[in-house]
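Every protein chain but one is kept in place in this view of the complex.
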Amino acid sequence: MTTACLALFAAPAWAGPDDDNLVINDELEMVTQTAAPAHLENVDTIYSGWRFRTDETQALQLDDFDNPAMIFVDQAMDLFNTVDGSEGKSCASCHESVEDFKGLHASMPKVVDGKLVVMEDLINTHRAEAMGAEPWKWSGGEMQAMVALIGLQSRGMPMNVTIDGDAAPFWEQGKEMYYTRYGQLELSCANCHEESYGKMIRADHLSQGQINGFPTYRLKQAKLISRHNRFRGCIRDTRAETFAEGSDEFRALELYVASRSNGLSIETPAVRQ
Amino acid sequence: MELTRRQMLVTSTAALASVAGLPAFASATDDLIAELTGGASLGSGAISLDTPEIAENGNTVPVSVTADGAKSITLYADGNPVPNVATFNFGPLNPTRSAATRIRLAQTQNVVAIAQMEDGSWQMAKNEVKVTIGGCGG
Partner (left out) sequence: MAKGVKPRVKVPKSASAGETITIKTLISHQMESGQRKDKEGNVIPRSIINRFTAEFNGQNVIDVAMEPAISTNPYFQFDSVVPESGEFTFTWYDDDGSVYTESKSIDVS
(Lines give C-alpha, C1' and ligand atoms only; values in the text may rest on other atoms or scores of the structure.)
Protein backbone atom coordinates (compact mmCIF):
# COMPACT_ATOMS: atom_id res chain seq x y z
CA MET A 1 0.00 0.00 0.00
CA THR A 2 2.87 2.38 0.82
CA THR A 3 4.59 1.71 -2.51
CA ALA A 4 1.41 2.60 -4.38
CA CYS A 5 1.26 5.96 -2.58
CA LEU A 6 4.86 6.73 -3.48
CA ALA A 7 4.25 5.94 -7.14
CA LEU A 8 1.38 8.43 -7.26
CA PHE A 9 3.49 11.20 -5.72
CA ALA A 10 6.30 10.49 -8.14
CA ALA A 11 4.04 11.49 -11.04
CA PRO A 12 5.05 14.81 -12.66
CA ALA A 13 3.52 17.83 -10.96
CA TRP A 14 3.47 19.73 -14.25
CA ALA A 15 2.58 17.98 -17.45
CA GLY A 16 1.60 20.51 -20.04
CA PRO A 17 -0.86 19.93 -22.84
CA ASP A 18 0.02 16.85 -24.87
CA ASP A 19 1.03 16.87 -28.52
CA ASP A 20 -1.98 15.07 -29.92
CA ASN A 21 -3.75 16.27 -33.02
CA LEU A 22 -7.54 16.42 -33.18
CA VAL A 23 -9.09 15.27 -36.45
CA ILE A 24 -12.78 14.42 -36.27
CA ASN A 25 -14.34 11.70 -38.43
CA ASP A 26 -10.98 11.35 -40.21
CA GLU A 27 -11.62 14.56 -42.08
CA LEU A 28 -12.25 17.63 -39.92
CA GLU A 29 -8.95 19.12 -38.76
CA MET A 30 -9.34 21.11 -35.58
CA VAL A 31 -7.15 23.91 -34.28
CA THR A 32 -6.42 23.03 -30.66
CA GLN A 33 -3.43 25.32 -30.27
CA THR A 34 -2.80 28.81 -31.56
CA ALA A 35 -1.32 32.19 -30.69
CA ALA A 36 -3.18 33.92 -27.87
CA PRO A 37 -5.43 36.79 -28.99
CA ALA A 38 -3.90 40.26 -28.63
CA HIS A 39 -5.91 41.20 -25.55
CA LEU A 40 -4.33 38.42 -23.46
CA GLU A 41 -1.37 39.89 -21.60
CA ASN A 42 -0.13 36.92 -19.61
CA VAL A 43 -0.56 34.05 -22.08
CA ASP A 44 1.30 33.46 -25.36
CA THR A 45 -0.36 30.30 -26.60
CA ILE A 46 -3.90 29.10 -26.09
CA TYR A 47 -4.84 25.43 -25.98
CA SER A 48 -8.14 23.62 -26.16
CA GLY A 49 -9.12 21.63 -23.08
CA TRP A 50 -8.97 18.52 -25.30
CA ARG A 51 -5.18 18.67 -25.14
CA PHE A 52 -5.17 18.13 -21.37
CA ARG A 53 -7.24 14.97 -21.27
CA THR A 54 -6.11 11.33 -21.19
CA ASP A 55 -5.89 9.39 -24.45
CA GLU A 56 -9.05 7.46 -23.63
CA THR A 57 -11.09 10.63 -23.06
CA GLN A 58 -9.67 12.23 -26.19
CA ALA A 59 -10.57 9.15 -28.24
CA LEU A 60 -14.24 9.65 -27.44
CA GLN A 61 -14.30 12.85 -29.48
CA LEU A 62 -12.63 11.54 -32.64
CA ASP A 63 -15.70 10.06 -34.22
CA ASP A 64 -19.30 11.24 -34.24
CA PHE A 65 -20.55 7.82 -33.32
CA ASP A 66 -18.20 7.27 -30.40
CA ASN A 67 -18.94 10.80 -29.13
CA PRO A 68 -21.56 10.24 -26.41
CA ALA A 69 -22.82 13.82 -26.85
CA MET A 70 -24.18 13.06 -30.30
CA ILE A 71 -27.10 11.11 -28.98
CA PHE A 72 -28.36 14.36 -27.45
CA VAL A 73 -27.78 16.18 -30.74
CA ASP A 74 -30.04 13.52 -32.30
CA GLN A 75 -32.68 14.30 -29.69
CA ALA A 76 -32.37 18.00 -30.53
CA MET A 77 -32.99 17.22 -34.21
CA ASP A 78 -36.22 15.57 -33.17
CA LEU A 79 -37.11 18.63 -31.06
CA PHE A 80 -36.27 20.87 -34.03
CA ASN A 81 -39.02 19.14 -35.97
CA THR A 82 -41.54 18.96 -33.14
CA VAL A 83 -44.44 21.39 -32.92
CA ASP A 84 -44.49 23.22 -29.61
CA GLY A 85 -46.44 26.20 -28.25
CA SER A 86 -49.59 28.18 -29.01
CA GLU A 87 -48.61 29.06 -32.59
CA GLY A 88 -48.55 25.42 -33.65
CA LYS A 89 -45.05 25.68 -35.08
CA SER A 90 -41.84 23.76 -34.84
CA CYS A 91 -38.40 25.29 -35.33
CA ALA A 92 -38.43 23.73 -38.78
CA SER A 93 -41.60 25.61 -39.74
CA CYS A 94 -39.49 28.75 -40.22
CA HIS A 95 -35.90 27.51 -40.26
CA GLU A 96 -35.62 25.27 -43.27
CA SER A 97 -32.45 23.60 -42.16
CA VAL A 98 -30.45 23.68 -38.95
CA GLU A 99 -27.41 24.28 -41.16
CA ASP A 100 -28.69 27.85 -41.61
CA PHE A 101 -27.19 28.46 -38.17
CA LYS A 102 -23.61 27.98 -39.36
CA GLY A 103 -21.37 30.57 -37.72
CA LEU A 104 -23.87 31.72 -35.11
CA HIS A 105 -22.37 29.87 -32.12
CA ALA A 106 -18.86 31.08 -32.98
CA SER A 107 -19.96 34.70 -32.58
CA MET A 108 -21.86 34.28 -29.29
CA PRO A 109 -22.24 35.87 -26.77
CA LYS A 110 -23.03 39.10 -28.60
CA VAL A 111 -24.87 42.37 -28.06
CA VAL A 112 -28.38 42.65 -29.48
CA ASP A 113 -30.29 45.90 -28.96
CA GLY A 114 -27.91 47.01 -26.23
CA LYS A 115 -28.23 43.76 -24.25
CA LEU A 116 -25.63 41.00 -24.05
CA VAL A 117 -27.28 37.75 -25.11
CA VAL A 118 -26.08 34.16 -25.04
CA MET A 119 -27.41 31.18 -27.01
CA GLU A 120 -29.88 30.10 -24.32
CA ASP A 121 -31.40 33.60 -24.37
CA LEU A 122 -31.85 33.53 -28.14
CA ILE A 123 -33.55 30.15 -27.97
CA ASN A 124 -35.97 31.02 -25.16
CA THR A 125 -36.82 34.48 -26.53
CA HIS A 126 -37.50 32.92 -29.88
CA ARG A 127 -39.62 30.15 -28.41
CA ALA A 128 -41.75 32.71 -26.61
CA GLU A 129 -42.10 35.22 -29.48
CA ALA A 130 -42.26 33.02 -32.57
CA MET A 131 -43.73 29.82 -31.18
CA GLY A 132 -45.66 30.87 -28.08
CA ALA A 133 -43.82 28.09 -26.33
CA GLU A 134 -42.77 27.75 -22.68
CA PRO A 135 -39.13 28.61 -21.93
CA TRP A 136 -36.76 25.67 -21.48
CA LYS A 137 -34.81 25.31 -18.23
CA TRP A 138 -31.31 26.72 -18.68
CA SER A 139 -29.37 23.53 -18.01
CA GLY A 140 -32.22 21.17 -18.85
CA GLY A 141 -31.75 18.36 -21.34
CA GLU A 142 -33.80 19.99 -24.12
CA MET A 143 -32.04 23.36 -23.93
CA GLN A 144 -28.50 22.01 -23.87
CA ALA A 145 -29.23 19.50 -26.61
CA MET A 146 -30.47 22.37 -28.78
CA VAL A 147 -27.49 24.58 -27.91
CA ALA A 148 -25.26 21.64 -28.86
CA LEU A 149 -27.11 21.13 -32.16
CA ILE A 150 -26.73 24.79 -33.11
CA GLY A 151 -23.14 24.87 -31.83
CA LEU A 152 -22.34 21.82 -33.94
CA GLN A 153 -23.09 23.88 -37.06
CA SER A 154 -20.08 26.06 -36.18
CA ARG A 155 -17.79 23.13 -35.42
CA GLY A 156 -14.37 23.60 -36.95
CA MET A 157 -14.82 27.37 -37.29
CA PRO A 158 -12.65 29.60 -35.12
CA MET A 159 -14.17 31.14 -32.00
CA ASN A 160 -14.72 34.77 -32.94
CA VAL A 161 -16.54 36.93 -30.40
CA THR A 162 -16.55 40.71 -30.61
CA ILE A 163 -15.08 42.47 -27.60
CA ASP A 164 -15.18 46.12 -28.66
CA GLY A 165 -17.87 48.64 -29.49
CA ASP A 166 -21.16 47.81 -27.75
CA ALA A 167 -19.60 44.70 -26.26
CA ALA A 168 -16.76 46.56 -24.49
CA PRO A 169 -18.44 47.31 -21.14
CA PHE A 170 -19.69 43.71 -20.78
CA TRP A 171 -16.27 42.39 -21.75
CA GLU A 172 -14.58 44.59 -19.14
CA GLN A 173 -17.05 43.33 -16.51
CA GLY A 174 -16.29 39.74 -17.42
CA LYS A 175 -12.56 40.37 -17.39
CA GLU A 176 -12.74 41.87 -13.91
CA MET A 177 -14.64 38.79 -12.68
CA TYR A 178 -12.03 36.50 -14.20
CA TYR A 179 -9.30 38.08 -12.12
CA THR A 180 -11.34 38.43 -8.90
CA ARG A 181 -10.68 36.03 -6.07
CA TYR A 182 -13.87 34.37 -4.81
CA GLY A 183 -14.84 32.23 -1.87
CA GLN A 184 -13.25 30.96 1.29
CA LEU A 185 -10.45 29.57 -0.84
CA GLU A 186 -9.96 33.00 -2.42
CA LEU A 187 -9.33 31.67 -5.89
CA SER A 188 -9.85 33.53 -9.13
CA CYS A 189 -10.32 31.86 -12.52
CA ALA A 190 -6.82 33.12 -13.38
CA ASN A 191 -5.16 31.45 -10.38
CA CYS A 192 -5.91 28.03 -11.85
CA HIS A 193 -6.51 28.53 -15.54
CA GLU A 194 -3.92 31.18 -16.35
CA GLU A 195 -1.20 30.78 -13.73
CA SER A 196 -1.43 27.05 -13.18
CA TYR A 197 -2.70 25.35 -16.33
CA GLY A 198 -0.78 22.15 -16.94
CA LYS A 199 -0.43 21.49 -13.22
CA MET A 200 -2.32 18.79 -11.38
CA ILE A 201 -5.00 19.82 -8.91
CA ARG A 202 -5.29 16.63 -6.92
CA ALA A 203 -5.73 14.12 -9.73
CA ASP A 204 -7.21 16.54 -12.28
CA HIS A 205 -5.08 17.93 -15.10
CA LEU A 206 -5.77 21.69 -15.16
CA SER A 207 -6.63 23.16 -18.54
CA GLN A 208 -6.81 26.82 -19.55
CA GLY A 209 -10.54 26.76 -18.88
CA GLN A 210 -11.49 27.50 -22.48
CA ILE A 211 -15.14 27.12 -23.46
CA ASN A 212 -14.79 26.37 -27.17
CA GLY A 213 -16.21 22.88 -26.64
CA PHE A 214 -19.34 23.70 -24.68
CA PRO A 215 -21.94 22.40 -24.17
CA THR A 216 -19.65 19.55 -23.33
CA TYR A 217 -20.46 15.93 -22.47
CA ARG A 218 -18.87 15.47 -19.09
CA LEU A 219 -18.03 11.89 -18.16
CA LYS A 220 -18.80 12.82 -14.55
CA GLN A 221 -22.46 13.63 -15.13
CA ALA A 222 -22.78 11.58 -18.33
CA LYS A 223 -24.69 14.43 -19.98
CA LEU A 224 -24.29 17.79 -21.70
CA ILE A 225 -23.11 20.55 -19.39
CA SER A 226 -23.72 24.25 -20.13
CA ARG A 227 -21.16 27.04 -19.81
CA HIS A 228 -23.03 28.65 -16.92
CA ASN A 229 -23.36 25.33 -15.14
CA ARG A 230 -19.58 24.98 -15.27
CA PHE A 231 -19.02 28.56 -14.06
CA ARG A 232 -21.36 27.81 -11.14
CA GLY A 233 -19.47 24.64 -10.34
CA CYS A 234 -16.09 26.34 -10.46
CA ILE A 235 -17.09 29.23 -8.20
CA ARG A 236 -18.90 26.88 -5.83
CA ASP A 237 -15.66 24.90 -5.59
CA THR A 238 -13.93 27.99 -4.20
CA ARG A 239 -16.52 27.75 -1.41
CA ALA A 240 -18.30 30.87 -2.51
CA GLU A 241 -21.97 31.72 -2.82
CA THR A 242 -22.07 31.50 -6.56
CA PHE A 243 -24.02 33.41 -9.24
CA ALA A 244 -27.04 31.91 -10.97
CA GLU A 245 -27.20 30.37 -14.42
CA GLY A 246 -28.61 33.02 -16.71
CA SER A 247 -27.36 35.86 -14.51
CA ASP A 248 -25.93 39.00 -16.10
CA GLU A 249 -22.66 38.33 -14.31
CA PHE A 250 -22.29 34.97 -16.03
CA ARG A 251 -23.25 36.41 -19.39
CA ALA A 252 -20.41 38.92 -19.05
CA LEU A 253 -18.02 36.23 -17.85
CA GLU A 254 -19.06 34.03 -20.76
CA LEU A 255 -18.20 36.79 -23.24
CA TYR A 256 -14.80 37.34 -21.67
CA VAL A 257 -13.92 33.64 -21.36
CA ALA A 258 -15.06 33.00 -24.94
CA SER A 259 -12.78 35.81 -26.12
CA ARG A 260 -9.81 34.09 -24.47
CA SER A 261 -10.26 31.28 -26.98
CA ASN A 262 -10.68 33.46 -30.08
CA GLY A 263 -8.84 31.48 -32.76
CA LEU A 264 -9.39 27.97 -31.37
CA SER A 265 -11.79 25.75 -33.31
CA ILE A 266 -15.31 25.35 -31.97
CA GLU A 267 -15.45 21.74 -30.79
CA THR A 268 -19.09 21.65 -29.72
CA PRO A 269 -20.10 19.15 -28.51
CA ALA A 270 -16.81 18.21 -26.83
CA VAL A 271 -16.10 15.35 -24.41
CA ARG A 272 -14.36 16.14 -21.14
CA GLN A 273 -13.92 14.51 -17.78
CA MET B 1 13.37 -10.33 25.50
CA GLU B 2 10.56 -8.54 27.22
CA LEU B 3 7.62 -7.74 24.96
CA THR B 4 6.82 -4.12 25.67
CA ARG B 5 3.35 -2.68 24.97
CA ARG B 6 4.94 -0.51 22.31
CA GLN B 7 6.39 -3.54 20.53
CA MET B 8 3.04 -5.33 20.76
CA LEU B 9 1.26 -2.36 19.20
CA VAL B 10 3.78 -2.05 16.39
CA THR B 11 3.71 -5.73 15.42
CA SER B 12 -0.03 -6.10 15.64
CA THR B 13 -0.68 -2.91 13.62
CA ALA B 14 1.73 -4.09 10.95
CA ALA B 15 -0.04 -7.44 10.84
CA LEU B 16 -3.42 -5.75 10.60
CA ALA B 17 -2.18 -3.36 7.91
CA SER B 18 -0.97 -6.18 5.69
CA VAL B 19 -4.30 -7.95 5.98
CA ALA B 20 -6.33 -4.73 5.74
CA GLY B 21 -4.50 -3.92 2.51
CA LEU B 22 -6.66 -6.49 0.68
CA PRO B 23 -9.84 -4.87 -0.68
CA ALA B 24 -12.80 -6.29 1.19
CA PHE B 25 -14.62 -7.11 -2.02
CA ALA B 26 -11.88 -9.19 -3.60
CA SER B 27 -13.20 -12.31 -1.93
CA ALA B 28 -16.76 -11.54 -3.06
CA THR B 29 -15.52 -11.51 -6.66
CA ASP B 30 -13.58 -14.73 -6.13
CA ASP B 31 -16.78 -16.33 -4.86
CA LEU B 32 -18.73 -15.15 -7.90
CA ILE B 33 -16.04 -16.48 -10.22
CA ALA B 34 -16.02 -19.85 -8.46
CA GLU B 35 -19.79 -19.94 -8.80
CA LEU B 36 -19.51 -19.21 -12.52
CA THR B 37 -16.79 -21.73 -13.28
CA GLY B 38 -17.79 -24.38 -10.78
CA GLY B 39 -14.37 -23.99 -9.22
CA ALA B 40 -12.53 -25.01 -12.40
CA SER B 41 -8.95 -23.83 -12.86
CA LEU B 42 -8.42 -20.61 -14.80
CA GLY B 43 -5.91 -20.49 -17.62
CA SER B 44 -4.38 -17.35 -19.06
CA GLY B 45 -2.93 -16.14 -22.32
CA ALA B 46 -5.92 -16.79 -24.55
CA ILE B 47 -7.90 -13.81 -23.30
CA SER B 48 -6.90 -10.19 -23.62
CA LEU B 49 -8.40 -7.34 -21.58
CA ASP B 50 -7.83 -3.71 -22.51
CA THR B 51 -8.39 -1.04 -19.87
CA PRO B 52 -6.92 2.42 -19.25
CA GLU B 53 -4.17 2.67 -16.65
CA ILE B 54 -5.82 5.74 -15.15
CA ALA B 55 -9.52 6.47 -15.59
CA GLU B 56 -10.13 10.19 -15.73
CA ASN B 57 -13.59 9.66 -14.35
CA GLY B 58 -14.94 6.48 -12.82
CA ASN B 59 -18.33 7.08 -14.40
CA THR B 60 -17.33 6.16 -17.93
CA VAL B 61 -14.35 3.83 -18.28
CA PRO B 62 -13.83 2.23 -21.72
CA VAL B 63 -12.95 -1.47 -21.61
CA SER B 64 -12.57 -4.05 -24.34
CA VAL B 65 -12.00 -7.77 -24.18
CA THR B 66 -11.17 -10.50 -26.73
CA ALA B 67 -10.91 -14.25 -26.43
CA ASP B 68 -10.57 -16.20 -29.65
CA GLY B 69 -12.79 -19.25 -29.47
CA ALA B 70 -14.78 -18.12 -26.45
CA LYS B 71 -18.47 -18.88 -26.01
CA SER B 72 -18.89 -16.10 -23.49
CA ILE B 73 -16.93 -13.56 -21.47
CA THR B 74 -17.98 -12.26 -18.05
CA LEU B 75 -16.63 -9.03 -16.58
CA TYR B 76 -16.25 -8.20 -12.89
CA ALA B 77 -15.09 -5.09 -11.05
CA ASP B 78 -13.78 -6.31 -7.71
CA GLY B 79 -14.01 -2.97 -5.90
CA ASN B 80 -17.57 -2.07 -6.89
CA PRO B 81 -20.47 -2.49 -4.46
CA VAL B 82 -21.74 -5.19 -6.83
CA PRO B 83 -18.83 -6.81 -8.72
CA ASN B 84 -20.85 -8.13 -11.70
CA VAL B 85 -20.54 -5.90 -14.75
CA ALA B 86 -21.75 -7.81 -17.81
CA THR B 87 -21.71 -11.13 -19.62
CA PHE B 88 -21.18 -11.24 -23.37
CA ASN B 89 -22.62 -14.36 -24.99
CA PHE B 90 -21.38 -14.85 -28.53
CA GLY B 91 -23.53 -16.38 -31.28
CA PRO B 92 -22.47 -18.41 -34.33
CA LEU B 93 -22.16 -15.29 -36.51
CA ASN B 94 -19.63 -13.71 -34.18
CA PRO B 95 -16.15 -14.12 -35.69
CA THR B 96 -13.86 -12.37 -33.23
CA ARG B 97 -15.41 -13.12 -29.80
CA SER B 98 -14.65 -9.60 -28.69
CA ALA B 99 -16.63 -6.75 -27.21
CA ALA B 100 -16.03 -3.19 -26.07
CA THR B 101 -18.15 -1.14 -23.69
CA ARG B 102 -18.01 1.63 -21.09
CA ILE B 103 -18.35 0.82 -17.39
CA ARG B 104 -18.60 2.45 -13.99
CA LEU B 105 -15.80 1.95 -11.48
CA ALA B 106 -16.40 3.17 -7.93
CA GLN B 107 -12.72 3.32 -6.96
CA THR B 108 -9.29 2.04 -7.94
CA GLN B 109 -9.70 -1.71 -8.40
CA ASN B 110 -9.20 -4.68 -10.67
CA VAL B 111 -11.33 -5.39 -13.70
CA VAL B 112 -11.49 -9.16 -14.16
CA ALA B 113 -12.54 -10.96 -17.34
CA ILE B 114 -13.46 -14.66 -17.33
CA ALA B 115 -13.95 -16.42 -20.66
CA GLN B 116 -15.65 -19.76 -21.16
CA MET B 117 -14.03 -21.39 -24.18
CA GLU B 118 -15.73 -23.62 -26.73
CA ASP B 119 -13.96 -26.64 -25.28
CA GLY B 120 -15.35 -25.94 -21.80
CA SER B 121 -12.11 -24.61 -20.32
CA TRP B 122 -11.83 -21.22 -18.62
CA GLN B 123 -9.50 -18.25 -19.09
CA MET B 124 -8.91 -15.21 -16.90
CA ALA B 125 -7.41 -11.75 -17.36
CA LYS B 126 -7.12 -9.10 -14.67
CA ASN B 127 -6.09 -5.43 -14.93
CA GLU B 128 -5.83 -2.78 -12.28
CA VAL B 129 -7.47 0.54 -13.15
CA LYS B 130 -6.66 3.61 -11.09
CA VAL B 131 -9.76 5.72 -10.59
CA THR B 132 -9.08 9.30 -9.67
CA ILE B 133 -11.19 11.97 -8.07
CA GLY B 134 -10.68 15.21 -9.93
CA GLY B 135 -9.46 18.28 -8.14
CA CYS B 136 -12.09 20.80 -8.98
CA GLY B 137 -14.61 19.63 -11.47
CA GLY B 138 -14.68 16.53 -9.31
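We just call them A and B in the order they show up, numbering each chain from 1.
Assume contacts are C-beta pairs under 8 Å (C-beta built on N, C-alpha and C of every residue); 3 or more make two chains touch, one makes a residue touch a chain.
As the structure is a computational prediction, the values presented were derived from the model and not from experiment.
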| item | value |
| --- | --- |
| Touching residue (missing chain; options A:Gln75, A:Asn160 or A:Ser247) | A:Gln75 |
| Contact with the hidden chain (one of B:Ser48, B:Ser98 or B:Ser121) | B:Ser98 |
| Contact set of subunit A toward the excluded chain (per top definition) | 65-66, 68, 70-72, 74-75, 78, 141, 222-223 |
| Those residues of subunit B which, in the complete complex, touch the missing chain | 59-61, 64, 77, 80-82, 84-96, 98-105 |
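Note that only the chains that are shown with their structure count from here on.
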| item | value |
| --- | --- |
| Where subunit A and subunit B are represented by their mean Cα positions, the distance between them in whole Å | 36 |
| Residue ranges of subunit A in contact with subunit B within the complex | 1, 53-57, 59-60, 68, 192, 200-204, 206, 218-222, 230, 233-234, 237, 273 |
| Subunit B - residues contacting subunit A, complex | 17, 21, 52, 54-57, 59-62, 132-138 |
